[in-house]
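Note that this complex is displayed minus one protein chain, with the remaining chains in position.
The chains carry the letters A and B, assigned in the order they are written, with residues numbered from 1 in each.
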Amino acid sequence: MTADPSETPVATADAGTDDLTLDESVAAADVPPELVARSLGQYLRASLLQVRSGNSGVLPVILGLVAVAVAFQILNSKFLSAQNLVNLFEQSTVYMLLAMAEIFALLLGEIDLSVGLVMGLGSVVVAELVQPSGANWPWWAAIIVTLLACAAVGFIQGTLVARLRMPSFIVTLGGLLILEGVAIIVLGGSLVGIGNSQYSNELALYDIFWGSFSPVVGWILLAVTVGAAAAGLWRRDARKRRRNLQAAPRSLTVMKIVLIAVAGSAVVAVCNINRAHFGTIEGVPYIIPIVLIVLGACTLLLQRTRFGRYVYAIGGSATAAERAGVRLPVIRTWCFVLAGLISGIAGVLFASWQVSLTTNIIKASNSYVLLAVAAAVIGGTSLFGGRGKTIHGILGGLVIGGIYNGLYLLGVSSQWIDVVVAGVLLAAALIDVLSRRGAPGRT
Amino acid sequence: MTADPGETPAATVDAGTADLTLDAKVAAADVPPAILAQSLGEYVRVWWLRVRSGNSGLLPVVMAIVVVAVVFEIITPEHAYLRPSNLVYIFGLSTVYMVLAMAETLVLLLAEVDLSVGAVALIGGVIAFKLVQQPGPDWPWWLAVLAAFAICGAIGALQGALTAVLKVPSFVSTLGGFLLFSGVLVIILGGADSTVSLNTSDPNQNVIYEMVQGLISPVVAWIILAVVVVAAGASQWARTVRRRRRGLTTPPLILTAIKLALTAIFGAAVVIICSVNRGSSLRSVTGVPWVIPIVLVVLGIWTVVLQRTRFGRYIYAVGGNPEATRRAGVSLPAIRIWAFALCSATAALGGILLGSFFYGEYSSNTADPGQLVLYTVAAAVIGGVSLFGGRGKAIHGVLGGLLIGGIAYGVSLLSLGSLSTPLQYILPGGVLLIAVLIDVQSRRGAGAVTGV
Partner (left out) sequence: MTEVNEAPAGASRGGDGAEPLLRLRGIDKHFGPVQALYGVNLDLPAGQVTGLCGDNGAGKSVLTRTISGAHQPDHGEIFFDGKPVHIRSTRDASALGIETVYQDLALADNLDIVQNMFLGREPLSYGLLDEDSMELQAAETLSSLRVTTVRSIRQPVASLSGGQRQSVAVAKAVMWNSKLVLLDEPTAALGVVQTRSVLDLIKRLRDRGLAVMVISHNLTDVFEVADRIAVLYLGRMVAEGPTSTFDLQSVVQYMTTGTASGRPYEAAGSASGKG
């Protein structure tokens, strides 16, 4: 198991001793416990020490999830019902995708304030393209073109940031203004809807968000996914052990596989409960696998490719990366392209979710960027670059989605929800800053 | 004449030679020509060299204003753009952006940014409007205005503390502030569709209404202009003479005279435009809106504070080299917190003017805080304030605000039908990007290292 660049903080600690024994010096040196643990027990102990010395990884966000779940369940007993939970998953997917998009910019030490509007623009474009009275494109062509367009937007912004060295928050701030105007133009001033089930293309688009697999298929998919993941993890660890590289203990791998299986089963089970008031709606919604595929692809990209390695390098020290031969403009531009692309995917889901899009909804998509940044930071990605993983986007997106869902269930008006989310963002940013205490920073 | 820190770019250039002669080397060395020129001819020559080497000061924004005026005059139906009544409207609208841009400049000079300035401005306006309501709190107008300043100042101080003490990046803390206060705004207003308005029959509330809508009669305006020009001229003259006597650096006298003349001409033009009757023959409407002298007072205050006080000096120093400033014994958090606080307090004034501009009515649809902040940053940057800190002056905010106001109003004059709403988003976005591009390129051209 390699030391994930996303997990090693930027601080430099003098371990004080040459001998990496499993004690406080290891924790202080911020070595990932998987590397030095030789048994499950040692792993757990080292993890605990790490947490106590301030390097807690995804623990805060998991605790946050639990806290949100408990708090809202107490306030409103319907929070943890199957129907609401699936609702929650569904609503969170947009936040998750936007957070994953944002993470590509945050890892570089930049920021992309336009993700919300790219999503808005994407949603409007895809909806307009399938209109039978208008372009009347097949749904898959509409989606492809939309994704290309959003990636192109990312390319333009990325070029401005990477080659002209304009500050990213200004470029994306101006970008979001321009995109808002363009989206309104595309919308043609009124509204566009995909709710008419007579037209197959509209129906296909609608189904993306609202449709689901049958329960049986859901279990099959789960089995296949868990099986593949298990096989992959096992083989990788076995290969490392065979070549005498540093690998996690077998018991740890088994535990991970078990956890994935359990979590996956829980999700499938909850989704398969009938959640309709009348008739039957059951099964895993299509969007969950969609999001998981994006998660898998991005994680692979960031952890196992040169490109990903360079992204972390730039975030850690752009000068060092440049001297090592990394082509900064290329990597930076591609990160913004990916951010745009993933925001485009979010846009397709958004169109499907909202069913009809108006100018007001476009304007409101502005506030999603804050949620995306908050989700990424809550999940554990740092605002200063060099630290974060795509899974943070998933977890943080769930927290944000949970907060929104819970507050909405309690009947809180949208102004107050804005206030709460702002507070959550600030708290997350504070935690990020405080966890960097001790690392060299600004004056 | 002091080298205004607002004018010097933060470039590092090795002059290569110990002897700086008055030519391309000087221009490359980015020395403000007023310092070294011994005559008007020298000044012009050095200034032109500086422009060509990328360090153009006020030129871009002035040129942009001219271009915008010409273009809109051509494409507006019936060439109505430069009609006095429209021009006065532009002046009025621009004052809001001028004040907001001056506020934002305080923070930009530190190499920070305040994204909440739009939301805070609206909060300030709403607070002031709510406090003078009858029946209700019925506060005297000046107390309501002061309260708005104080509350917004506190908000700014809080954001400044987050940034300076807790080291949260300013764009995150003010982004959060933006969202927070957008929500709070609706809450204070009492819901998404509520409004608060001024009752002009109440003399107390009328004062605020008159800030933008009220007019100074032309005669009085001329008198005020004359007094201001003479006073400014006399004090500049006295200062130059006194410095000459002590052997200190002074620009050529004729340069001072020309600057004074230009200011007088510009002021006279404004008064003349405002004196043209823009009502009807039955009800003549002439005069200079009160808001123009109000903004000039704000300009004067901030210019003095930034150029002539320790606090202003330290703002420039922090933007230029925070570590050096810290070693010189200056408290960085104090400077930063005060700058954010004063920015938000000034923004409150902008919000009050905005409400007055919209005929004394405030609703949650009056202005979009996001659009406000983008226009504000665009105004400051295209006026000449640098995003990277250490360079900029209050006058830049005023000129940039005039430009943005001119563009915003010009777009609305063109009957573009369904294009007019989206253009209101696209144009400022485009202007902002162009302005920042120029800022970045001018730093590049001057040889500065903007980082990897």
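One rule holds for everything that comes next: a contact is a pair of C-beta atoms (placed from the backbone, for glycine too) under 8 Å apart; a residue touches a chain by one contact, two chains touch by 3 or more.
Source: prediction; values computed, not measured.
Contact with the undisplayed chain is limited, among B:Tyr316, B:Tyr375 or B:Tyr409, to B:Tyr316.
Of the listed residues B:Pro252, B:Gly390 or B:Gly405, the one in contact with the hidden chain in the full complex is B:Gly390. Residue in contact with the omitted chain (choice from B:Met63, B:Ile301 or B:Ala324): B:Ala324.
In the full complex, chain B makes contact with the omitted chain through residues 1-3, 5, 8-20, 26, 29-32, 35-36, 242-243, 246-249, 304, 308-310, 313, 316-317, 319-321, 323-325, 327-330, 390-391.
Just so it is clear, only the chains that are shown with their structure count from here on.
Each chain gets one centre point, the mean of its Cα atoms, and the points for chain A and chain B are 40 Å apart.
Across the complex, chain B meets chain A through its residues 113, 162, 166-169, 171-173, 175-177, 179-180, 182-184, 186-187, 192, 322-323, 326, 332, 368, 370-371, 374, 377, 387, 418-419, 421-426, 428-430, 432-433, 436-437, 440-441, 444, 450-452. The residues of chain A lying in touch with chain B in their complex are 111, 113, 160, 164-167, 169-171, 173-178, 180-185, 188-189, 318-319, 322, 328, 359, 363, 366-367, 370, 373, 383-384, 414-419, 421-423, 425-426, 429-430, 433-434, 441-443.
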